[in-house]
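Below: one structure, written as C-alpha coordinates.
One chain of protein is taken out of this complex; the other chains stay put.
And then subunit A:
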Amino acid sequence: MSSIGTGYDLSASTFSPDGRVFQVEYAMKAVENSSTAIGIRCKDGVVFGVEKLVLSKLYEEGSNKRIFNIDRHVGMAVAGLLADARSLSEVAREEASNFRSNYGHDIPLKHLADRVAMYVHAYTLYSAVRPFGCSFILGSYDEDDGPQLYMVDPSGISYGYWGCAIGKAKQAAKTEIEKLQMKDMTCRELVKEVAKIIYIVHDEVKDKAFELELSWVGEVTKGKHELVPKDIKEEAEKYAKDSLEEEDDSDEDNM
(Lines give C-alpha, C1' and ligand atoms only; values in the text may rest on other atoms or scores of the structure.)
Protein backbone atom coordinates (compact mmCIF):
# COMPACT_ATOMS: atom_id res chain seq x y z
CA MET A 1 0.00 0.00 0.00
CA SER A 2 2.96 2.32 0.45
CA SER A 3 3.88 4.45 -2.51
CA ILE A 4 7.43 5.75 -2.30
CA GLY A 5 7.78 9.37 -3.29
CA THR A 6 11.56 9.27 -3.44
CA GLY A 7 12.28 12.94 -3.22
CA TYR A 8 9.20 14.31 -5.01
CA ASP A 9 7.08 14.16 -1.90
CA LEU A 10 8.82 16.67 0.33
CA SER A 11 6.61 19.65 -0.42
CA ALA A 12 3.27 20.44 -1.98
CA SER A 13 4.95 22.67 -4.55
CA THR A 14 6.58 19.73 -6.32
CA PHE A 15 5.11 17.47 -9.01
CA SER A 16 6.38 13.93 -9.42
CA PRO A 17 7.47 12.78 -12.90
CA ASP A 18 4.17 10.94 -13.33
CA GLY A 19 2.20 14.08 -12.55
CA ARG A 20 1.15 13.53 -8.93
CA VAL A 21 1.42 15.84 -5.96
CA PHE A 22 2.34 13.41 -3.22
CA GLN A 23 1.71 15.71 -0.30
CA VAL A 24 -1.94 15.99 -1.28
CA GLU A 25 -2.19 12.20 -1.60
CA TYR A 26 -0.59 11.78 1.82
CA ALA A 27 -3.14 14.22 3.22
CA MET A 28 -5.89 11.99 1.85
CA LYS A 29 -4.27 9.03 3.62
CA ALA A 30 -4.57 10.97 6.88
CA VAL A 31 -8.31 11.08 6.26
CA GLU A 32 -8.38 7.34 5.67
CA ASN A 33 -6.84 6.74 9.09
CA SER A 34 -9.74 8.43 10.80
CA SER A 35 -13.03 6.82 11.73
CA THR A 36 -15.96 6.95 9.35
CA ALA A 37 -18.41 9.76 8.70
CA ILE A 38 -21.34 9.54 6.31
CA GLY A 39 -23.90 11.96 4.93
CA ILE A 40 -27.05 11.04 3.01
CA ARG A 41 -29.54 13.27 1.24
CA CYS A 42 -33.18 12.21 1.11
CA LYS A 43 -36.22 13.82 -0.36
CA ASP A 44 -36.84 16.27 2.48
CA GLY A 45 -33.49 16.71 4.22
CA VAL A 46 -29.94 15.57 4.96
CA VAL A 47 -28.74 13.23 7.74
CA PHE A 48 -25.15 12.95 9.03
CA GLY A 49 -23.74 10.03 11.00
CA VAL A 50 -20.26 9.87 12.53
CA GLU A 51 -18.54 6.91 14.19
CA LYS A 52 -16.68 8.67 16.97
CA LEU A 53 -14.05 6.33 18.45
CA VAL A 54 -13.68 6.67 22.20
CA LEU A 55 -10.02 6.30 23.00
CA SER A 56 -10.32 6.58 26.75
CA LYS A 57 -13.01 5.78 29.29
CA LEU A 58 -12.14 9.02 31.02
CA TYR A 59 -13.51 11.16 28.15
CA GLU A 60 -16.60 13.18 28.89
CA GLU A 61 -19.54 11.98 26.82
CA GLY A 62 -20.21 14.27 23.87
CA SER A 63 -16.80 15.91 23.83
CA ASN A 64 -14.68 16.27 20.68
CA LYS A 65 -17.70 16.65 18.44
CA ARG A 66 -17.17 15.85 14.80
CA ILE A 67 -20.30 17.50 13.51
CA PHE A 68 -20.30 21.30 13.37
CA ASN A 69 -22.91 23.97 12.79
CA ILE A 70 -21.73 26.33 10.09
CA ASP A 71 -24.82 28.48 9.80
CA ARG A 72 -28.37 28.01 10.94
CA HIS A 73 -29.18 25.93 7.87
CA VAL A 74 -25.78 24.26 7.24
CA GLY A 75 -24.06 21.37 8.99
CA MET A 76 -20.60 19.86 8.51
CA ALA A 77 -19.37 16.36 9.35
CA VAL A 78 -15.61 15.76 9.26
CA ALA A 79 -13.02 12.99 9.03
CA GLY A 80 -9.25 13.30 9.36
CA LEU A 81 -7.16 15.54 11.58
CA LEU A 82 -9.70 17.08 13.95
CA ALA A 83 -7.69 20.24 14.57
CA ASP A 84 -7.51 20.94 10.82
CA ALA A 85 -11.23 20.32 10.58
CA ARG A 86 -12.00 22.75 13.39
CA SER A 87 -9.98 25.47 11.71
CA LEU A 88 -11.85 24.88 8.43
CA SER A 89 -15.19 25.02 10.20
CA GLU A 90 -14.25 28.52 11.36
CA VAL A 91 -13.39 29.44 7.77
CA ALA A 92 -16.75 28.11 6.60
CA ARG A 93 -18.56 30.03 9.34
CA GLU A 94 -16.90 33.27 8.33
CA GLU A 95 -17.76 32.72 4.67
CA ALA A 96 -21.40 32.07 5.49
CA SER A 97 -21.56 35.06 7.81
CA ASN A 98 -19.91 37.48 5.35
CA PHE A 99 -22.23 36.31 2.60
CA ARG A 100 -25.27 37.03 4.75
CA SER A 101 -23.86 40.43 5.70
CA ASN A 102 -23.25 41.41 2.08
CA TYR A 103 -26.25 39.91 0.31
CA GLY A 104 -28.91 39.70 2.98
CA HIS A 105 -29.83 36.01 2.58
CA ASP A 106 -28.65 32.48 3.49
CA ILE A 107 -25.61 31.28 1.58
CA PRO A 108 -26.46 28.63 -1.05
CA LEU A 109 -24.61 25.42 -0.18
CA LYS A 110 -22.92 25.02 -3.55
CA HIS A 111 -21.37 28.46 -3.19
CA LEU A 112 -20.19 27.75 0.36
CA ALA A 113 -18.70 24.43 -0.73
CA ASP A 114 -16.91 26.18 -3.64
CA ARG A 115 -15.53 28.90 -1.37
CA VAL A 116 -14.21 26.51 1.30
CA ALA A 117 -12.85 24.18 -1.38
CA MET A 118 -10.95 27.13 -2.91
CA TYR A 119 -9.48 27.84 0.53
CA VAL A 120 -8.43 24.21 1.00
CA HIS A 121 -6.94 24.19 -2.50
CA ALA A 122 -4.82 27.26 -1.74
CA TYR A 123 -2.93 25.22 0.86
CA THR A 124 -1.92 22.70 -1.79
CA LEU A 125 0.04 25.25 -3.80
CA TYR A 126 2.93 26.27 -1.56
CA SER A 127 5.86 24.62 0.14
CA ALA A 128 5.59 26.89 3.16
CA VAL A 129 2.35 25.26 4.32
CA ARG A 130 0.97 21.75 4.36
CA PRO A 131 -2.39 20.68 2.91
CA PHE A 132 -5.31 20.22 5.30
CA GLY A 133 -5.52 16.64 6.51
CA CYS A 134 -9.29 16.37 6.56
CA SER A 135 -12.28 15.81 4.33
CA PHE A 136 -15.70 17.10 5.20
CA ILE A 137 -19.29 16.75 4.17
CA LEU A 138 -21.55 19.81 4.07
CA GLY A 139 -25.32 19.56 4.12
CA SER A 140 -28.16 22.02 4.14
CA TYR A 141 -31.89 22.35 3.58
CA ASP A 142 -33.73 25.25 2.02
CA GLU A 143 -37.42 25.57 1.18
CA ASP A 144 -36.79 26.51 -2.44
CA ASP A 145 -33.67 24.53 -3.37
CA GLY A 146 -34.43 21.54 -1.16
CA PRO A 147 -31.76 19.40 0.52
CA GLN A 148 -28.15 19.68 -0.71
CA LEU A 149 -25.05 17.61 0.10
CA TYR A 150 -21.44 18.40 -0.87
CA MET A 151 -18.12 16.78 0.03
CA VAL A 152 -14.71 18.50 -0.03
CA ASP A 153 -11.45 16.56 0.08
CA PRO A 154 -7.87 17.73 0.85
CA SER A 155 -7.11 18.39 -2.81
CA GLY A 156 -9.70 21.16 -2.79
CA ILE A 157 -12.35 19.64 -5.05
CA SER A 158 -16.00 19.67 -4.08
CA TYR A 159 -18.60 17.22 -5.33
CA GLY A 160 -22.38 17.16 -4.92
CA TYR A 161 -23.81 13.87 -3.70
CA TRP A 162 -26.94 11.96 -2.80
CA GLY A 163 -24.86 9.93 -0.34
CA CYS A 164 -21.18 9.86 0.56
CA ALA A 165 -18.76 8.41 3.09
CA ILE A 166 -15.30 9.45 4.29
CA GLY A 167 -12.81 7.80 6.65
CA LYS A 168 -11.46 4.32 7.17
CA ALA A 169 -14.57 2.31 6.30
CA LYS A 170 -15.72 4.48 3.43
CA GLN A 171 -15.80 1.65 0.89
CA ALA A 172 -17.97 -0.55 3.08
CA ALA A 173 -20.18 2.41 3.95
CA LYS A 174 -20.57 3.36 0.28
CA THR A 175 -21.70 -0.18 -0.52
CA GLU A 176 -24.35 0.03 2.17
CA ILE A 177 -25.44 3.51 1.08
CA GLU A 178 -25.87 2.36 -2.51
CA LYS A 179 -28.42 -0.20 -1.35
CA LEU A 180 -30.71 2.56 -0.09
CA GLN A 181 -33.41 4.26 -2.11
CA MET A 182 -32.71 7.61 -0.49
CA LYS A 183 -34.62 9.73 -3.00
CA ASP A 184 -37.88 8.23 -1.73
CA MET A 185 -37.11 8.29 1.97
CA THR A 186 -37.93 10.88 4.59
CA CYS A 187 -35.49 12.05 7.25
CA ARG A 188 -37.16 10.03 9.99
CA GLU A 189 -36.71 6.80 8.01
CA LEU A 190 -33.19 7.77 6.98
CA VAL A 191 -31.98 8.44 10.53
CA LYS A 192 -32.45 4.78 11.39
CA GLU A 193 -30.65 3.63 8.24
CA VAL A 194 -27.70 5.96 8.88
CA ALA A 195 -27.33 4.61 12.42
CA LYS A 196 -27.48 1.09 11.05
CA ILE A 197 -24.75 1.76 8.47
CA ILE A 198 -22.41 3.19 11.10
CA TYR A 199 -22.95 0.16 13.29
CA ILE A 200 -22.35 -2.16 10.33
CA VAL A 201 -19.05 -0.59 9.27
CA HIS A 202 -17.70 -0.29 12.80
CA ASP A 203 -14.92 -2.80 13.32
CA GLU A 204 -15.45 -4.43 16.72
CA VAL A 205 -12.08 -6.13 16.65
CA LYS A 206 -9.74 -3.26 15.87
CA ASP A 207 -11.65 -0.36 17.48
CA LYS A 208 -13.45 -1.06 20.68
CA ALA A 209 -15.81 1.56 22.01
CA PHE A 210 -17.48 4.19 19.89
CA GLU A 211 -20.08 6.89 20.22
CA LEU A 212 -22.54 7.54 17.44
CA GLU A 213 -23.06 11.20 16.51
CA LEU A 214 -26.22 11.87 14.53
CA SER A 215 -27.45 15.16 13.15
CA TRP A 216 -29.97 16.28 10.59
CA VAL A 217 -31.38 19.26 8.76
CA GLY A 218 -34.57 19.26 6.76
CA GLU A 219 -38.28 19.87 6.69
CA VAL A 220 -38.54 18.01 9.99
CA THR A 221 -36.32 20.63 11.68
CA LYS A 222 -37.78 23.51 9.66
CA GLY A 223 -34.47 24.12 7.95
CA LYS A 224 -32.35 24.28 11.11
CA HIS A 225 -29.31 22.01 11.43
CA GLU A 226 -29.24 20.31 14.82
CA LEU A 227 -28.25 17.10 16.60
CA VAL A 228 -30.95 14.45 16.39
CA PRO A 229 -33.08 14.55 19.58
CA LYS A 230 -32.21 12.00 22.24
CA ASP A 231 -35.34 9.88 21.92
CA ILE A 232 -35.13 9.58 18.14
CA LYS A 233 -31.42 8.78 18.40
CA GLU A 234 -32.07 6.03 20.93
CA GLU A 235 -34.75 4.57 18.67
CA ALA A 236 -32.34 4.66 15.72
CA GLU A 237 -29.56 2.98 17.71
CA LYS A 238 -31.93 0.30 18.89
CA TYR A 239 -32.99 -0.35 15.30
CA ALA A 240 -29.31 -0.53 14.29
CA LYS A 241 -28.37 -2.97 17.05
CA ASP A 242 -31.43 -5.16 16.38
CA SER A 243 -30.64 -5.32 12.64
CA LEU A 244 -27.08 -6.42 13.40
CA GLU A 245 -28.30 -9.14 15.72
CA GLU A 246 -30.69 -10.43 13.08
CA GLU A 247 -27.82 -10.73 10.63
CA ASP A 248 -25.71 -12.51 13.24
CA ASP A 249 -28.54 -14.94 13.92
CA SER A 250 -29.00 -15.73 10.24
CA ASP A 251 -25.25 -16.33 9.92
CA GLU A 252 -25.38 -18.83 12.76
CA ASP A 253 -28.20 -20.76 11.07
CA ASN A 254 -26.11 -21.21 7.95
CA MET A 255 -23.31 -22.77 9.95
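Keep this in mind: contacts are C-beta pairs under 8 Å (C-beta built on N, C-alpha and C of every residue); 3 or more make two chains touch, one makes a residue touch a chain; residues count from 1.
Definition applied: contacts and distances are computed from a predicted model.
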{"item": "Protein name as given in UniProt for the chain not displayed, \"Phosphatidylinositol glycan anchor biosynthesis class S\", \"Exoribonuclease phosphorolytic domain-containing protein\", \"60S ribosomal protein L6\" or \"Proteasome subunit beta\"", "value": "\"Proteasome subunit beta\""}
{"item": "Identified contact with the non-displayed chain, of A:144, A:184 or A:231", "value": "A:144"}
{"item": "Residue touching the undisplayed chain, where the options are A:105, A:179, A:206 or A:230", "value": "A:105"}
{"item": "Residues belonging to subunit A that touch the chain removed from view", "value": "101-105, 108, 110-111, 114, 144"}
